[in-house]
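Structure, as structure tokens:
Moving on, here comes subunit A:
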Amino acid sequence: MSIPLNYYIVLSMILFSLGIAGVTTRRNPILIFMSIELMLNAVNLSLIAFGRYLGDAGGQMLTIFVMAVAAAEVSVGLGILIAIFRTKDNVDVDVLNGLKG
Partner candidate 1 sequence: MNELILVIVALPLIAAVIASLVHEKSAKSISIIGSAIACLLSILGITTGGTIDRGFHHVFNAPWLPKLGLMFSFGLDGMSSLLVLLTTFLTVIAVIVIPAPKNAVRAYYLSILVAGALTNVAFASLNILLFYIAFEAALIPVLIAIGMFGGGDRSKAAIQFFVFTVIGSLLLLSAIIGLRIATGTFDYLTLKDLVAAGAVDPSLLRWFAIASFIAFATKAAVVPLHAWLGRAYINTPTGMLLLLSGAMAKLGVYGLIRFTLPLGGDFAESLVPLIVTLGAVSVVYGAFVAAAQTDIKAVIAFSSISHMGYIVIGAVVGDDAARSGSVLQMLNHGITTGALFICCDFISRYRGSRQVTALGGIWSDSPLFSRLLLLFTFSSVALPLTNGFVGEFLILLGAFHKFPYQTAIASAGAIGSAVYMLWMIQRSIYGGSKSDASKVISLGVSERSVLLALALMIIGIGVAPSPLLAIASDNGHKVGAAMQPEVK
Partner candidate 2 sequence: MNFGDIHAAGAPILMAVGGCVVLLTDLASKRSDTRKFGTFLAILFCIASMLCSYTLGGQLRTAFSNGIAVEGLVVTMQILLAAIAAVTIVASSEILQSFHLPKGEYRALILLASAGAMVLVQSLDLVNAFVGIEIMSVAFYVLAGYRRAQAASEEAGAKYFLMGAFVSAILLFGIALIYGSVGLAMKANGLELPQGYSFTNIVTISKAIHQVPGFGTSPLFLLGAVMLIGSLMFKAGVAPFHMVAPDVYQGAPAPIAGFLATTSKVAAFTILMRFFTILAGADTGAAINVVVIGLALLSIIVGNTGAANQKSIKRLFGYSSVAHGGYIVLGLLASLGTESQAAAITAVTFYIVAYAITTIGSFAVVAWLGKDGEDADAISAYRGLGKRNLGAAITLGIFLLSLSGIPLTVGFLTKLGVFMALLSAGGTWVAVVALIGSAIGLYAYLRVISEMFFVDSTQQETSSTDGASKLVAVSAATLVIVMGVFPSQALLPSFEASVTAPPVSGDEVK
């Protein structure tokens, strides 16, 4: 007996909303970024699940590209975050409020 598709989808949605919770509540940019990775992961899961149940390779293909994108984002994102927070003492995203109004 196989597992119905909905289980996978609900699981990925739960993980996705956990990711959102992480992004919105965290103050440390690195952890925000990790939560985004978590969200991406959840999406990959749902993609593969859809792909599997539709018998179509599209899902897995997109997952590959997502991983490539995640890698690219990590490299650039961490680059930016390091550039900023290297000199600051506490790593807190609320410090970045120079531009407002």
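The working rule: a residue touches a chain if its C-beta (ideal position, glycine included) is under 8 Å from a C-beta of that chain, and two chains touch if they have at least 3 such contacts; residues count from 1.
Candidates were picked such that all candidates are chains of the complex that A comes from, given by their letters.
This one's a predicted model, so the numbers in the text were calculated from it and none came from an experiment.
What touches subunit A in this complex, out of the candidates 1 or 2, is 2. Contacts from subunit A toward candidate 2 in the complex involve residues 5, 9, 16, 19, 23, 29, 32-33, 36, 39-40, 42-43, 46-47, 50, 53-54, 56, 58-59, 61-62, 65-66, 69, 72-73, 76-77, 80-81, 83-84, 93, 96, 98-101.
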